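With one protein chain removed, the remaining protein chains of the complex are shown where they sit.
And then chain A:
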Amino acid sequence: MSSLENKTSSTWLNSDRRRLIVQEYGIFLAFLLLVGILSVSNQFFLTPGNISNVLLQTSINGVLAIGMTFVILTRGIDLSVGSVVALAGMVSASFVTSSATAGVAGAPYPMVVALAVGILVGVGCGALVGFIVSRFSVPAFVATLGMLSAARGATLIYGGGKPVPALSPEFRWIGTGSILGIPMPVVLLAAVFLVSWWVLTRTRFGRYIYAVGGNPHAAKTSGLNVSRIRFLVYVISGALSGLAGMILSARTGSALPQAGIAYELDAIAAVVIGGTSLSGGVGRVTGTLIGALIIGVMNNGLDLMGIQSYYQQVLKGALIVGAVMLDQKRNQGV
C-alpha cells in the first residue's frame, strides 16, 4: 500500500514538474520549435542577414507590445497605439525634415529635439487616456478606441493629409543605423525590454502593477494609489508608441499619415501569445517579447516559403486563438 502510494506520488511530482516546465517555458519551447522547423525547411532562414531582418521587423511591434503588457497587466487595453505611432512619427518628423512645406519653422532641428517631441506626443496621448480611464472610470476599451480615432484624425490634420518626407540623416540613423553591427531598432527594442523587465520584476512600481491587475480592491485596501498606477501604465504605453512611431518614420525616411494602421492588433496578439492574461495580474514581459518574435518569425518564414500574405493573416488569427485555448486548458488543469 505504502509503496503504491509512493509510486503515485512520485509520478505526480513528475507530472507536476512537467506541467511547471510547460507553464514557465512553453512559449519559449514553441518558439524554438518554430525556428527549428523553419531552419530545416529553408536554408536562408538562419542566415545572419535574415535573422537581422526578422529582428528588425519585430522591433516596432515588440516595443508596442511591451507597452501593451503594462496596460493589460492592470486589466486594461490600449487600442490607440497604432494611431499614436502615426501622430508621434509625423510630429517628430516635422522637426527634422528639410522639406520647406512640411516642416515646422526652423526645421531641421537636431535629432534629440525630434526624439523629445515624439516621446512627448506619445506621453500626452497616454496621459489623456490614462486620465479618462482612472478619473472617470471610462472602460479602457472605450477611452482608447476614442484615442484611436482622434489621434489618427490629428495626424491627418497636422500633416494636411500628406506625408512628411526628406528626414535628416541624423534622425534616420534611429531606424537605419547600427551599433556594433546590430540595427538601431533592435538595440532600442533590447533596451526597452531590459528596462521594462527590470521595472516589472524588480521595482515597487512593478509590483503595484501586478497587485492592481490581480485585485484592485485588495490593492486599494492595502493603501496603494490605484488610479495613479492605472494612469501611469497608459503613459508608458503612449511613450513607447511615440518611440515606435519615430523608429518607423526613421526607417522609411518619411512619416506617412496612414502609418501604424492595425498595429494595435499585432501588439495585443504578441502579449496574448506571450501568456499574459487579459483579466490582469498575470503575465511577463519576457513572454511578450517571445510572442512578438513568434509573429515576426512566422511572417518571415511564410514569406520565405512563398506563401501569400493573405494566408499569413489567417494563420496568425489561428495562432492567437490557439495560444489562448492552450492557456485556458493549462489553467483548468490545476
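Everything below uses one rule, namely that contacts are C-beta pairs under 8 Å (C-beta built on N, C-alpha and C of every residue); 3 or more make two chains touch, one makes a residue touch a chain; residues count from 1.
As a working rule, contacts and distances are computed from a predicted model.
Participant: I want to check something: the complex is missing a chain, and I'd like its UniProt protein name from "K+/H+ antiporter subunit F", "NADH ubiquinone oxidoreductase 20 kDa subunit", "Sugar ABC transporter ATP-binding protein" or "Sarcosine oxidase subunit beta".
Facilitator: "Sugar ABC transporter ATP-binding protein"
Participant: Can you work out which residue in A:113, A:282, A:304 or A:326 touches the chain that's missing from view?
Facilitator: Spelled out, the listed residue whose C-beta touches the missing chain is A:282.
Participant: Would you indicate which residue among A:109, A:171, A:210 or A:263 is in contact with the undisplayed chain?
Facilitator: Result: among the candidates, A:210 touches the missing chain.
Participant: For chain A, which residues lie in contact with the unshown chain of the complex?
Facilitator: 8-9, 11-12, 15-16, 202-205, 207-208, 210-211, 214-215, 217-225, 281-282
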